[in-house]
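I have placed the structure first, in the form of C-alpha cells, so that the comments after it can refer back to it.
All protein chains but one are shown in place.
Think of it as A and B in the order they're written, each chain with its own count starting at 1.
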Amino acid sequence: MMQIIVQGLLLSGLYALIAMGFMLIFSIGRTLNLAYGAYIMVGGYMYFWLSQQLGMPQVIGFLGAVSVGALIGLLKHRLIVKPLKGDAVAVEIATLILALITQFALVLIFGDASKILLPLIPGVVTVAGAQVTYNILAATVMSWIIILALYAFVRGTHTGRAMQAVSMDEKGAAISGIDPDRINMITWGISGALGAAGGVFFASYTQLSPQMWLAPVIISVAIVIVGGIGSIIGTLIVAHIIGFLEITVVAVLAPELRGVLTMVLIIGVLIMRPQGLFGREEH
Amino acid sequence: MDLRPHHFILWGLFIAAMLLMPELVSKGTLRTMIFACYLAMFAISWDILSGRTGYISFGHPFLIGIGAYTTAILTRRYGFPVEASIPIAVVVTMFGGLIVLLPALRIKGSYFALVTLAVMELMLQLIPVVRPDLTAGTRGISRLPALTRGAEDGYYLAVGLMLAIALFAWLLMRTRLGTALWAIGMNEESVRGSGLSTTRLKSFAFLVSAAIAGLAGAFYAHHLGAVTPRSIFDVNLLFQIIVACLLGGQAPFLDPSLAHSSWCFCWRTCVRQSALRWSSYGHFWSQFSLRSRDRAGSLSMR
Partner (left out) sequence: MTVALEVRNLVKKFGGLVATNDLSFDLAEGESLGLIGPNGAGKTTVFSQVMGELRQTSGTIKLFGTEISGLSTAQRIARGVSRTYQVPRPFADLSVRENIRVGLMPDSLRAMIFGAADKNREAELAQSIGFSPADLERPASELSMGDLRKLEFARTLATGAKVLLLDEVFAGLTTGEISQIAALIQDLRARGFTFLMVSHDLPAMEPLVDRALAIERGTLLAQGPFAEVLSDAAVRASYLGVA
C-alpha cells in the first residue's frame, strides 16, 4: 500500500512536469504540439551523450539537454508554427512528422537499441517502508522544483503574466502593448526546455530508446485536456490521477495493462467532456 | 475536373509501366514496390475518411490492424480458408469503422485526431493482453497462408488490387456523393444547411474507408506472412500513409480528380503550406535513408 502511494507520487510528479511544458503551448493558440515528443527524446539523448559518452559532469549534461530543448522549441516556432499560421491540423501533422524525423535521426546516430541511463544519484532509500531509488526521488524533487518555479514565474513576473494574457486573448494582449510574437517565442522556448528536462528524468526512470516519446506525449496531451486547458491545478490533479492509476494497475492487476486504462480514460473524457474535467467551456 | 485525352494516356502509360516493372527491376526493388502498392491502398482509404471529410484520423493503422488480425486469427487458429477469412475481415473492419465514427459524431478537429491516436495506442496495448492464446501477444501470428508464390506474383496481385481499389474510389468520388463529402470537409454546417444528412454521409465515408482498409490490411497480412502489434499499430506506418497522401496530392500533371482518389488526394490548403511540405519531404528522406541503411545490412529497423 505504502509502496503504491510513494511510487504513485513519484510518477505523478514526473508526469506533471512533462504535461506542464505541453500545456504552456496548448494554452496559447490551442496548438497541439505533438512534436513535444522530440524534446523528450532529444533531452534524454543529449544528456546521455554529454554525461555518459563524453564523460562530462551531470550538471553540464542536464544544462546541455535543457538548452538544446529550448533551442528546438524556438526553431519550431520560427520555422513551422509561424509559417503555418493557425492552420491547426497542418501544425499537428507537421509537428508529429518532425517528431518522427527526430526519431530517425537518433536511430541513425545512436542506433535502435535502448540505452540505460546511469542513475542521477546512485543508491536506494526506504521511505515509509517503501523502497525508492535516490534516482527517482531526485527526479521527482527536481520536477517539483521546476513546476513551482514555473508557477512563480507565470504568476509573479511581468513576462509570465503577459504569457497568460496572450493565452487568453491574443488580440486583446496585443492592444495592451504586449508583443504576442515575442511572448509566443519565449513560451515555445520554455516549453522545449521543460520537455527536455522531463525527457532526462523520464529516461532515467524507464530507459532511453528512440520509441520512448509517443506514450509520454499522449499522456501529457490527455492530462492537459482532461485537466482543462490552461488550468495549472487541473493539470496537477489529473497528472496524479493518471500516475496513481498506472501504478495501481501495475501493482494490483497486471503490468501489461498499464497503458490500457489510461487510454480508455482519455478516450472517454475526450468524447464525453471535450472541455475537460476542470476546464472552462470553449466555444 | 473534366477528363482530357492526355489524362487517359498518362494513366495508360503509368499502368503499363507498373505491369512491366518485374521485367525491369530487381527482386529487392520489387518488394519495395509491393509495399508501395499496399501503402497506396491504405492511403486511398485514409483519403476517403480524412482527406474528404476533414476528420483527420491518426488511428488508421487501427483499421488496417483489425483486417490483418482477423484474417490471421481465422486462418491460423480456426483453419478458415483465405477465401472466407478475407471477406469476414472486411466486415469486421467495417464494425471497427463504426467505432471510429462514434467520436466523429460528437467531436472535431484536434480532438478527433487525438481520440483516434489513443484508440490506436490502446489497441497496441490491448492486443498482447486480451486472449494471448489467439493473438500470440507481442510475438504476433506468423506463418500465415501465402496467396502467391514469389515476388513477381505477389507484385501483380498487389498492383491489381491497388488499381481495382483506385478505380472504385475514383468512380465513387466523381459522383455527387464525392462532392458532398468534400463539402463536409470544408463546412459541415453548410452541408447540413443544404438539406443533407451529414451523419449519414459521414457514416458512409467511414464504412467505405474501413472496408478498403480491412481489405488491404488482410491482403497485406498474407503478403507479409506474419502480423505483430508493433508492425501494424505503429505511428510510423500512419505517417507513411499521410505523407503518401500529402506528396501524392502534388502531382500537378494529373487531373485533380484522379490525383485525388488514387495517388491520394490534394489536401490543398495544407500542401500549399511550405512548412508542412518540407517536413513531408524530410520524412520521406529520413525514411529513405533508413531503408537504404537497412538494405546495406548494418542494422535492422526493429
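To be clear about the criterion, a contact is a pair of C-beta atoms (placed from the backbone, for glycine too) under 8 Å apart; a residue touches a chain by one contact, two chains touch by 3 or more.
Everything quoted here is computed from the prediction, not taken from an experiment.
In terms of the touch definition stated at the top, the absent chain reaches B within the entire complex.
Here the missing chain is touched by one residue of B:V191, B:A210 or B:V227, and it is B:V191. Across B:T32, B:S142 or B:T179, the residue that sits in touch with the chain not pictured is B:T179.
When the omitted chain is restored, the residue from B:R4, B:R149 or B:R200 that touches it is B:R200.
Where chain B meets the omitted chain, the residues involved are 172, 175-177, 179-180, 182-183, 186-187, 189-197, 200-201, 204, 268-269.
Here is the rule we go by: only the chains that are shown with their structure count from here on.
Residues 30, 32, 79-80, 83-84, 87-90, 92-94, 96-98, 100-101, 104-105, 107-108, 111-112, 214-215, 218, 221-222, 225, 254, 256-260, 263-264, 266-267, 270-271, 274 of chain A are the ones touching chain B in the complex. Within the complex formed with chain A, the chain B residues making contact are 54, 56, 58, 102-103, 106-107, 109-111, 113-115, 117-119, 121-122, 125-126, 128-129, 235-236, 239, 242-243, 246, 269-270, 273-276, 279-280, 282-283, 286-287, 289-290, 293, 299-302.
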